[in-house]
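There's a structure below that I have some questions on.
With one protein chain held back, the other chains of the complex are shown just where they sit.
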Amino acid sequence: MIMVKKSVYLDNSASTRVLDEVVSAMIPYFTEIYGNPSSLHSFGIKAKKALDDSRKIVANSINANPEEIIFTSGGTESDNIAVFGVAAARKDGRIITTKIEHPAIKNTVQKLKTQGFEVLFIDVDYEGFINIKQLEESINADTILVSIIHANNEIGTIQDIETIGNIIKTKNPNTYFHVDAVQSYMKLPIDVVSAKIDLLSIASHKIHGPKGVGALYIRNGVKLKSLQLGGSHEKNLRAGTENVPGIVGFAKAVELNLVDLEEYTKNLVFLRDRLIDGIEKRIPHVILNGPRGVSRNSNNVNISFKHIEGESILLYLDMQGIAVSTGSACSSTSLKPSHVLEAIGLPVEICHGSIRFTLSRYTTKEEIDYVLEVFPKIIAKLRALSPLNAN
Amino acid sequence: MIMVKKSVYLDNSASTRVLDEVVSAMIPYFTEIYGNPSSLHSFGIKAKKALDDSRKIVANSINANPEEIIFTSGGTESDNIAVFGVAAARKDGRIITTKIEHPAIKNTVQKLKTQGFEVLFIDVDYEGFINIKQLEESINADTILVSIIHANNEIGTIQDIETIGNIIKTKNPNTYFHVDAVQSYMKLPIDVVSAKIDLLSIASHKIHGPKGVGALYIRNGVKLKSLQLGGSHEKNLRAGTENVPGIVGFAKAVELNLVDLEEYTKNLVFLRDRLIDGIEKRIPHVILNGPRGVSRNSNNVNISFKHIEGESILLYLDMQGIAVSTGSACSSTSLKPSHVLEAIGLPVEICHGSIRFTLSRYTTKEEIDYVLEVFPKIIAKLRALSPLNAN
Amino acid sequence: MVYSDTVMDHFKNPRNVGEIKDADGTGNVGNPMCGDMMTITIEVKDNVISDIKFKTFGCAAAIATSSMITELVKGLTIEDALKITKDDIVENLGGLPPIKLHCSNLAADALKKAIDDYREKLNK
Partner (left out) sequence: MVYSDTVMDHFKNPRNVGEIKDADGTGNVGNPMCGDMMTITIEVKDNVISDIKFKTFGCAAAIATSSMITELVKGLTIEDALKITKDDIVENLGGLPPIKLHCSNLAADALKKAIDDYREKLNK
């Protein structure tokens, strides 16, 4: 009997498969329209046009103007330009963020703290929702920036950015509002105007586009210093020859996602809840991290398995062809438990046994059912190994 | 008679056509091995392996160790990390560079000047060679960094980095030596050990690899602060999900270039000199900028045409299907004459009439001959329009 | 930077290129150091610009604006010719990229100088 090794990729918040149509859209920009968009000849003009067209597509998708979008090398760079760029332009003041940010925000604001900025981290409740009242009370006349993660990358909690945007602008219209939408983009509708957003970070490789490309929305009029210096690209806000094929691929991915966004979001929610329910029914001593229902990102399942450690679960699943993550991919090579799980008050020993499954448009019901079939055995085997189990 | 529109791309220092084999090498990393290299499952491990293999290839090509290479989003980012990174680690001191740097160095050191660093720009002679004596005398105990462009992007002058490296280390072993090798990489042999180089910037899209990828060599032991913060990628020196397909493509391009480096360099030199000689023979009142012979980058021809302006030449050539640049691509949308041509002492009015032709492995003798055929007519037509001609 | 079709047409096929021998008026503006220089010569008969020629050192926009202004004023009276503004030139060219707008100044200035020169000679 020939065994076909299954391959079930459930780590789509770490990175996604690029859509075939996206690859096809990119290829001409490698081998035909390979000019530098700064060049004046027709090779350059064609490349420039591709940039402009892509900018329009990305801008439209969040109700922005094309000139309000700059392309970057990814979500991390977008976050860095937003935070460091505003800080450099304003020189001092208070910066407010949350306890559950991605390291690209967490570490940038922490750096600014060492440079004399006042930094506040807003608390979250046990489901990961920020304390809105605390936020409101924290915004003072000196507050230059509030940075909020829209859908959390680890536990999927969605913050109400419309309400937050209104609160910020009511308390201090000069405070900039940055949203890290890397995980929510193309999963939730985003309207930068109605949510009063000044800056918004997104990344291509989380939405079935290529790695190495991101974008930052910068509302017209926002004052910001560029970090990377060189030629006069991207409105002088981001020097460096533009990654034309990558940007074209990013825009194509946006276009393709928008075609059937509602439909496949519905399917994602169905599969997500099937996975949650299935695990909760089949496996004892589990805790779902993050909220249930509409306030949970459509692709995210994060569950703690008591008495066992996450890496072991991950590797046993991998042997069955199932790819998941422990906490966030970024911290998976460090030994510290996730700051997000700590922030929602999960006991540290339970943090260690947490697994994140993140689905995508490629995930099927059969795959979820396969996971539900093999998973209880894996957990049982590992719990049999555990000295904590007996207690 | 059907006219086939010619397409002669002579702007390879701006950006290059990606090799077909490079595209083929990248494709699996879009649609099959799309994991995040930080992930622990097999999708991640395969992506990580691709990164490691690519790092080895790039490291070998300059006689470095794999752990001395970090991948970036391009030449500009590599330059920025080198200059800003060393400045942030050392806090103050003297930085020495040249008057003919790319804006990615020129603008970064100028920024550091406003932050209290002492910045010196070394003079160059009429062919673009730096004043070695002035450099030597400028290196003092406070000198933290010397940054030198290896092959100039506009006029092709090659600096003798082995001699420079030795001078720097003799005068002050604690001075770091950064080389901007974006234009020389894969055109000239580079040995970071024998040239005593501490930091070296290269970019993929100048060597027939994809845009949006570069690398920075950082000698083991060099102290440097990272600019972009976030997850712990690239030895904590460059946060952000790695552009795996781009990096794989970059390494593939390196491999392919190395196969026949000598052969095609010989051919480049032949075509380069054929173009220079042909123009000098057929068109009066021209000036070759940069040196002749072995000290000129193999792909670079930069010529000033008196009495006419560069953009007009560029556009007339473009109408004939020939893509060239005026000065460097980056400054082609600005009205200021090139700082490089100013630095070699070319009168300003002549700077305006300068054209850069940059060849590649795809350039053929037929293409060069076609340029030589149509070019005299274009120059004659534009000179007939010029009020300066009569004088 | 992308030029309009009209700009490219005037750039490719500039009208009224040259210099009128013993012109009634000559206007020189610009400076090769700045990358732009223009000479306009006019022939005037009965207060009408009966012939006009230009020579331009400069970019495509500089050449096209020169060519356009010669077309616009040829056959006009001196007074009507002076009413042609840089905006008229830009409009007739179907627009110019922002960083090239200064070129339209240059052409209008050169024409004005040529007319001034003609009037000066007349008053001598």
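Letters are used for the chains, namely A, B and C, taken in the order the chains are written, and counting of residues starts over at 1 for each.
Rule of thumb we're sticking to: a contact is a pair of C-beta atoms (placed from the backbone, for glycine too) under 8 Å apart; a residue touches a chain by one contact, two chains touch by 3 or more.
In this text, all values refer to a predicted model and were calculated from it rather than measured experimentally.
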Candidate in contact with the missing chain, chosen from B:19, B:40 or B:122:
B:40
Chain A residues that touch the omitted chain in the full complex
307-309, 311-312, 315, 319, 333-335, 337, 348-349, 352, 384-390
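Methods note: only the chains that are shown with their structure count from here on.
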Note, CA centroid farthest from chain B's centroid sits on chain C
Nearest to the mean of all protein Cα atoms is the Cα centre of chain B
Chain centre separation (chain B, chain C; CA means) in Å
41
Of all residues in chain C, the ones touching two or more other chains:
1
Can you tell me which residues of chain A touch two or more of the remaining chains?
40
